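Complex shown without one protein chain; remaining protein chains in place.
Right, chain A next:
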Amino acid sequence: MISKEDSPTTTRAPEGGARVPKGKRRAGDVIFAGGAQGSGILILAILAGVAAFLVIQSFDSLMANTANFFTTSEWDPNVREEPAFGVAALAFGTVLAAAIALLIATPVAIGIALFIVYYAPRRVAAVLGYVVDLLAAIPSVVYGLWGIGWLVVELGPFYQILEEYLGFIPLFAGPISTTGRTMLSAGIVLAVMILPIITAMSRDVFQQVPQAHREAALALGATRWEMIRMAVIPFGRPGIIGGAMLGLGRALGETMAVAMILSPSLVISWFLLQSGNQTIAAHIALQYPEATGYGVSALIAAGLVLFAITLVVNMAARFVVSRRKEFS
């Protein structure tokens, strides 16, 4: 933190006839400070505006909706006289895809962060930091293209093995989709996409583990893994959780990869290897170009639900991360 200079324009020695009168406000200062503060307030206004406009524009369709918005799976906003639509299946798909992504990405991300901070040689570690950042810089639409053009094909045999040996678990029950455009594929691509953010957060917090803690563990004869388990993980847990929740927020809102990979249907299905399910974000992207009448307003209502979910997740994540700052 930088200590604030309260009134730099005041002169320190008033006696002896100060040339600059005490406490004079220069026009430049007033304008500049006002502009800076105004920008800050504008950001708050934009965020409030996002919420406000979504609420206002979704109002029409929600009023006209004849079905329960939260428990219905169908999406028929343009049936004359009685539009019926709901986000039940969409919300389920959104959470399911994000959960798959989180389950895959978190352990791997922790492993990478540990590798970068404690296992890799220092020179290599610096380069690896860039490489992980690079993974974050690749546009989501390219991930989608890669997912549908390469990953889905490569995963085919793997899915067959999964169905053959784990098919008794309902999650992996067949018949498997021949195209591979399934929930599991979408979840895997999402996992790759949120890997960098979880890795970055975990890496930051691992680097902040006090050296005294680590050396104390090693001095007591701990192996490297015991040192990590006893000194690093307890210290880093809030950072890992915060990072995972930020990743979750991103996975919930990710649009293109899901829209391009998943072959959608508006059902609530637990079968990860069959086509089906859909997420809110992908549904909006796919439906919007053809939406008319109440359609647009209904999609905005779905967007409002997504906004609310991600807002809660992100605020919780920030809360967890900022609490760590207070204690360390």
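As a working rule, contacts are C-beta pairs under 8 Å (C-beta built on N, C-alpha and C of every residue); 3 or more make two chains touch, one makes a residue touch a chain; residues count from 1.
Keep in mind that, in the parts below, contacts and distances are computed from a predicted model.
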| item | value |
| --- | --- |
| Chain left out of the displayed complex - its UniProt protein name, from "Phosphate transport system permease protein PstA", "NADH-quinone oxidoreductase subunit M", "Predicted membrane protein" or "Recombination protein RecR" | "Phosphate transport system permease protein PstA" |
| Listed residues A:R26, A:R237 or A:R323, member touching the removed chain | A:R26 |
| Touching the absent chain when the full complex is considered, from A:V79, A:L103, A:L166 or A:M315 | A:M315 |
| Contact partner of the left-out chain, one of A:L96, A:V209 or A:I284 | A:I284 |
| For chain A, the residues touching the chain missing from this view | 2-5, 8-9, 20, 26, 28-29, 31-33, 35-44, 46-47, 49-50, 53-54, 56-57, 107-108, 110-112, 114-116, 119-120, 128, 130-135, 137-146, 148-151, 154, 192, 195, 199, 215, 218-219, 221-226, 228, 246, 249-250, 252-256, 259-260, 281, 284-285, 288-289, 296, 299-300, 303, 306-307, 310-311, 313-315, 317-318 |
